[in-house]
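Heads up, the thing below is written out as structure tokens.
Excluded from the complex is one protein chain; the other protein chains are retained at their positions.
After this line comes subunit A, so read on.
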Amino acid sequence: MNFDWEFIVESLPLYGDAMWLTVKLAFWGTLFSLVLGLLFSVVLHYKLPVISGVIVAYVELSRNTPLLVQLFFLYYGLPKIGIHMSEVACAIVGLTFLGGSYMTEAFRSGIEAVSKSQVESGLSIGLSKVQLARYVILPQAYAISIPSLGANAIFLLKETSIVGAIALMDLMNVAKDLIGMHYKTAESLTLLVVSYLILILPLSIVLSWVERKVRYAEFGD
């Protein structure tokens, strides 16, 4: 098979722009998901009335519907009731809606993994509930959560590949466009795969390094 190298070189700027968009969406989506997860997991752990119920409902809705459907709802549904957002805003809100529930669950399982005896040990020196959370439970919970948080970040980055459905020129959409216009299927798809690898491989490596570092710092194994 003959690769059209000229075509590849000419397409690079398009892929570059799309990569930048993908990074932007994934970054903000992950960041906001983390914030939601931090807040919601604490609310769930302390079983705050009413608001816990709302969060449980949100987690179920978010995890049991496809991102594509969520994006359509945001992009085509909300304007009908007068809420308009740009494509980029829609994509970030959509990713946050999806990722928030996964991050909530990741943090929550970390909190629950902190042993009961650690809690009692903290209580026995007179710590209040808030102090117990701040000094004993949460620092350990976050260290335990890091592997799942990393996995979620990578998951969200991959999920950006469907934002083309709301007219954003992300990597996937650029590849589809080029195939449609020039029939350079092999070249376009190869570039697509390589682009994702360039983004995700270093992220994976950095995350597993962070995982090891934090685990060691916290627990020494």
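The criterion applied here is as follows: a residue touches a chain if its C-beta (ideal position, glycine included) is under 8 Å from a C-beta of that chain, and two chains touch if they have at least 3 such contacts; residues count from 1.
In this text, contacts and distances are computed from a predicted model.
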item	value
Choices "succinate dehydrogenase", "Chemotaxis protein CheX", "Amino acid ABC transporter ATP-binding protein, PAAT family" or "Septum site-determining protein MinD" - which one is the UniProt name of the chain not shown	"Amino acid ABC transporter ATP-binding protein, PAAT family"
Contacting the left-out chain in the complete assembly, out of A:34, A:93, A:106 or A:136	A:136
Sole residue of A:2, A:64 or A:117 that reaches the chain not shown, by the stated touch rule	A:117
Touching residues (missing chain, whole complex) on subunit A	117-118, 120-128, 131, 135-136, 139-140, 143, 217-221
